[in-house]
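Working notes, structure below.
For this view, one protein chain was removed and the others were kept in their places.
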Amino acid sequence: MTQPELDPVLEAEFQPDVTGDGPVISARDVRVWYGTTRGAIRAVDGVSFDLAPGETLGLVGESGCGKSTLGRGLMGLLPAGAKRDGEVRFRGEDVLTMSPRDAHRLRGSQLGMIFQEPMTRLNPLLRVSAHFEEAIRQHEPKLPKREVTQRALDALRMMGIPPTRYRSYPHEFSGGMRQRLMIALALVLRPAFIVADEPTTALDVLVEAQIVQILNDLRRDFRTSLLLITHNVGIVAEACDRVAVMYAGRIVEQGRVADVFAAPQHPYTRELLRSTISLRTTGLNFIPGSPPDLIDPPPGCRFAPRCPQAMAVCATTDPITIERPGGGQVECWAVGPTDLIPAGGTARLQQEELAVADEA
Amino acid sequence: MAALRRVLRALATPFTQTAGLGRWMLVIGLVITGIFVLLAIFAPWIAPYGFAQASADGVDFPKAGAPSGEHWFGTDRLLFDVMSRTIWGARTAIEVVILSILICVVIGVPLGLVSGYYGGWLDRVLLLVMDALFAFPSFLLAIVFSFLLTDLFGGSVLAVAMSLSAIYIPQYYRVVRNTTVSAKEATYVEAARAIGAKDGVIMRRYLFGNVIQSVPVIGTLNAADAILTLAGLGFLGLGIQSTDAAEWGHDLNRALADAGAGVWWTGLYPGLAIVLLVTGLTLVGEGLNETLNPTLRKRRLLPVVMTTREDR
Partner (left out) sequence: MPTKPDLIDVRDLSVHFGLRGGTLGRLVGRDAGVVRAVDGISVTLREGEVLGLVGESGSGKSTFGRALLGLAPATSGTIGFDGADLTSMSRSELRALRQSIQMVFQDPSAALNPSMTVAEAVGDALRVHGMKSSVERRERVVEALERVGLSPVQLFLDKYPRDLSGGQKQRVVLARAIVMGPRVLVADEPISMLDMSVRAKILQLMLDLKQDLGLSYVYITHDLASAKFFCDRIAIMYLGRIVEIGDTEEIFANPRHPYTKALLRAAPDPDPARAVAKDLPRGEVPDAAVPPLGCSFHPRCPEAVAQCGWEARDLRTLLETHWTRRTPEEYDAESAAVGSLDALARPDTSVHVGRGGADAVRSILDRIRDEEPDEPLWRGVADVTDDGAGVRVDFHPGVDPALRRAGGVDVACVLYPDDSPDDSAGG
């Protein structure tokens, strides 16, 4: 059964108040470091990207490369001992320097978040109705009760949850329904920007596909921008406009999904796509070794110890972010700029043998 | 060997990785408790006199003599040196507590393990018995057991330790049983079954090591409680007699009469010893709880200093 075209009334009701074409979120050189007992983990280390209204950006990469940290860093949801800097502009306003009060006001009403395991975010003792009432009241305390209910029911309806379930408890829902509930809860405040951190990882294949379709519909019908964090490149291909490939705290390549997947420029993107098992897999490929320790990452390009194309310059000098042939950005010496590579820098890099001992 | 290393590492992590109040409670508690343990071990060398010694070099000690150069903490009405009795009392207390914890662990842990692992009627019966014991006012239980056991074994350290164990075994049983019930559902237990391990092997090699981790915390907390119960028994004149060993509760009992007569030193020092040791053990227990329990643990984080942009 296909999702029907969206009811224009609903569409108007949940359309975020976004005008113009300037980016909704604009991140410049964002860093997020965690404090640990061993030193600082450079989980996000100089990340820049823009997100236009209504656009969905997929964020992919191996486990531990900083995807969730970036998502939480944008939302300002970091644990004690973590620090962030750089610049994150939400419709022109810098959120990193904002007062905690303003940041709280912005979260929920303008910035929403969807998590992997919805049950950890839903209070098992509260009915669905109470969840919605609380969320709406927090940010729009003056809205009359009737309208609160109305808005909540409409959000549920949009996610295909019947009004008969409005007074149920979260545990009475199946996994997929709960995730739709979470999406409805995020949408009900009409945020302009949503971070979805692996929203389908805990779900069954068919239900995952249903949720991906819902995200896809959101992209089609709304001007809400979405940062979709996932480790599944298939989902990126199906539900995202652009993709950002993250490795060891850096976005190493970003651009339109069709461009990047059709002609990956960065060796890591290429290897990542090659090692993905899909229905067309005829042989197994994998990237040797594992991502580096982010407390003390290797100098130069962080992918150099594993890169099949590594050159001498890669191990000493940080690659420079350049325009990607075909649109987007990439940072890799093999792509360019060639004129900045010192003499002899293009020689093949002598890499250490990678054994299972170094494996993720 | 591996087990020892594990224990040592478990003891070291609280210091190396945690921050906050828990760490300090643990440190202070360990220092206090450590002093008492040293006193207990080296009592014969530290204490100036024996615990039932009323004279030295043929000269009787003064009766209820005030603190002096000879007798720093004074003497009591039986002519005993208060300081010596307080120090020897540490030995009694530590002996009783260690013995009773040993008995508790030896009985409570296997019972909990078997009961939790097999479940069924055995589990239900044991739970019922233990719950009944637990519901009983513990001090009353200690009195009853101490009456019964003193009859059998005399007023020895063993008898008192056994009566104390009776009131604490249910706690060990409970904790171990409950952790076993949840641990036996773990995939690694299924995996052990899948390689063909028998029940006994699963309990010994797979569950034991994982379910006893909460025992140190209950152990220390119970130890603090046991010191109080021991003193209480002594205060009632039960348990260890003053000629068998020095026991703080007993001394307090005898000091009761002195208080009215302005003789404060016979009660102050044993009383202080009880308070200090109980505090020390409680601090260790709470500190361990806070540092070993990952949900309560506050890690000591190195401050993040972000480098300037140029040297990313």
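Order of writing sets the labels: A and B. Residues in every chain begin at 1.
Please note the rule applied: a contact is a pair of C-beta atoms (placed from the backbone, for glycine too) under 8 Å apart; a residue touches a chain by one contact, two chains touch by 3 or more.
No experiment lies behind these values; they were computed from the predicted model shown.
Visitor: Where does the absent chain make contact, in terms of the chains shown?
Guide: A, B
Visitor: Give the residue, chosen from A:Thr37, A:Gln150 or A:Thr338, that touches the chain omitted from the document.
Guide: A:Gln150
Visitor: Tell me which residue among A:Ser26, A:Ser68, A:Gln210 or A:Gln329 touches the hidden chain in the full complex.
Guide: A:Gln210
Visitor: Hey, which chain A residues sit against the chain that's not shown?
Guide: Here the touching residues of chain A are 1-2, 4, 7, 9, 62-63, 150, 153-154, 156-157, 160-165, 174-177, 204-210, 212-213, 231-238, 257-258, 261-262, 272-273, 275-282, 284-287, 290, 355-357, 359-360.
Visitor: Residues of chain B in contact with the chain that isn't shown?
Guide: 2, 6, 186-188, 190-198, 201, 205-206, 209-210
As a working rule, only the chains that are shown with their structure count from here on.
Visitor: Express in whole angstrom the distance between the two chain centres, defined as the mean CA positions of chain A and chain B.
Guide: 52
Visitor: Show which residues of chain A lie in contact with chain B when the two form their complex.
Guide: Touching chain B from chain A are residues 29, 31, 33-40, 45-46, 80-83, 85, 318.
Visitor: What residues on chain B touch chain A, complex-wise?
Guide: For chain B paired with chain A, touching residues are 16-17, 299-306, 309, 312.
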